[in-house]
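A single protein chain has been removed from this complex, and every other one stays in its place.
As written, the chain order gives the labels A, B and C, with residue 1 at the start of each chain.
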Amino acid sequence: MKAIVIFYSRTGTTHSMAETIASTLTGEKFDVKLTTPEDVPVERLTDYDLIVVGSPTYYGTMAAEIKKVLDESIRVHGKLEGVVGGAFASSANRAGGNETTVLSLLCALLIHGMVIKGMSGGDHYGPVAVGSFDSTCEKECIRYAQELAALARKTRVD
Amino acid sequence: MKAIVIFYSRTGTTHSMAETIASTLTGEKFDVKLTTPEDVPVERLTDYDLIVVGSPTYYGTMAAEIKKVLDESIRVHGKLEGVVGGAFASSANRAGGNETTVLSLLCALLIHGMVIKGMSGGDHYGPVAVGSFDSTCEKECIRYAQELAALARKTRVD
Amino acid sequence: MKAIVIFYSRTGTTHSMAETIASTLTGEKFDVKLTTPEDVPVERLTDYDLIVVGSPTYYGTMAAEIKKVLDESIRVHGKLEGVVGGAFASSANRAGGNETTVLSLLCALLIHGMVIKGMSGGDHYGPVAVGSFDSTCEKECIRYAQELAALARKTRVD
Partner (left out) sequence: MKAIVIFYSRTGTTHSMAETIASTLTGEKFDVKLTTPEDVPVERLTDYDLIVVGSPTYYGTMAAEIKKVLDESIRVHGKLEGVVGGAFASSANRAGGNETTVLSLLCALLIHGMVIKGMSGGDHYGPVAVGSFDSTCEKECIRYAQELAALARKTRVD
């Protein structure tokens, strides 16, 4: 099983979230690629069983750097049907756009025909960091990665 | 495999969508319950492998009648983790709130920890009717139901 | 100038937010009506220069009780064009649906043709309470009410 974790980070918070998710997925026996926008192999996104995308919150949606990757992913449009995806975000403040950023990422995954999952406890739409990467955020990232891993195993596109 | 299709309809459009989805799921060998809000067995939602919810668009989100069912579903909160869900909506006009209504339903499913899926062609977030139930809408409902059925079979919570 | 603050609250948090907003508006020389869903004079909503709506977060959108009021507000559809509105929400957790609840309320106001405003600092879309009504939340409510009051004075529909 292969997973890719795509993130953009300026202050390091989103980076820490991405690393936590990536290492959790490695622990779940996934072959994991952790990457920033400039190194995303857009044409090879079809190689992965799980695609997780994270961004800081800039004006209520993902950073332009991440958006550019998603816009370019049109080259594999239709080929990610049924693949499991996930999203995470960081913001400076609570109620600062974290949820809408996660949802903007999830909307993109849905438009690719991908499969996503919420969490009945904690950060419902996907993990968020408020201000910094703290232990609450770490736990959310670990749990989310575990749930996505389990889902990807079940729904694997053969 | 068991599915429940919950809908509210005043003009009949959402009703037609619900019937199309229900009959498609029956064709997919699901035991299907088609129901309106007053008859939803909230405590028994845990019996289903697939939960699909539809609503007309009232002020950009689902009708209060459907919201009431979702609010009451807190009684099974945490017990729908990993169950597959879907949403559909109707509106009088294009750009009249259809997408935000579908998303408001999907957000509720995600908060239950449920699994959802978009479509890479057509109505990306879930089927919508604009004005009336026409053949385009019928096709979207059939395709969506088929995709949800396939996903529910794969992810079945044992 | 007349304002109405409509809220629903079970635990008291949203009630405290509503009271703070109402008393701030009174301080801004508005004649303020503070009311719960069962007492909203839907036909008289056209009497107000400012309409503010608050709800707890239930499954990512407003409570059914508040939704019912908005659905009934269709009786004055088109007659609230240009009236200033605002929204606030409470939730148990951060990233628990607060933002999407505020946005679901704001979408309803926009569909009425109303005028809304964000805040460049703090809770961007509208005040939220996370867990309880604390001093941060109080400040956000006061500031928001002041900004809405100023806007309503400027845009008053004659």
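Please note the rule applied: contacts are C-beta pairs under 8 Å (C-beta built on N, C-alpha and C of every residue); 3 or more make two chains touch, one makes a residue touch a chain.
Computed from a predicted model, the values in this text were never measured in an experiment.
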item	value
Touching the absent chain when the full complex is considered, from C:6, C:114 or C:128	C:114
Contact partner of the left-out chain, one of A:30, A:58, A:88 or A:144	A:58
Per the touch definition above, residue among B:10, B:29, B:44 or B:94 touching the missing chain	B:94
Contacts of chain B with the absent chain, listed as residue ranges	60, 93-100, 102-103, 122-125, 127-128, 130
Contact footprint on chain C, counting only the chain that is left out	77-78, 80-82, 103, 107, 109-121, 124-125, 151, 154-155
Hidden partner interface residues of chain A, rising order	58-64, 67-68, 70-71, 73-74, 97, 100, 104, 107-108, 110-112
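In this text, only the chains that are shown with their structure count from here on.
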item	value
Longest centre-to-centre distance from chain B, chain (CA-based)	C
Distance from the mean Cα position of chain C to that of chain A, given in whole angstrom	33
Intercentroid distance (Cα basis), chain C paired with chain B, Å	29
Interface hub residues of chain B, defined as touching at least two other chains	107, 110-112
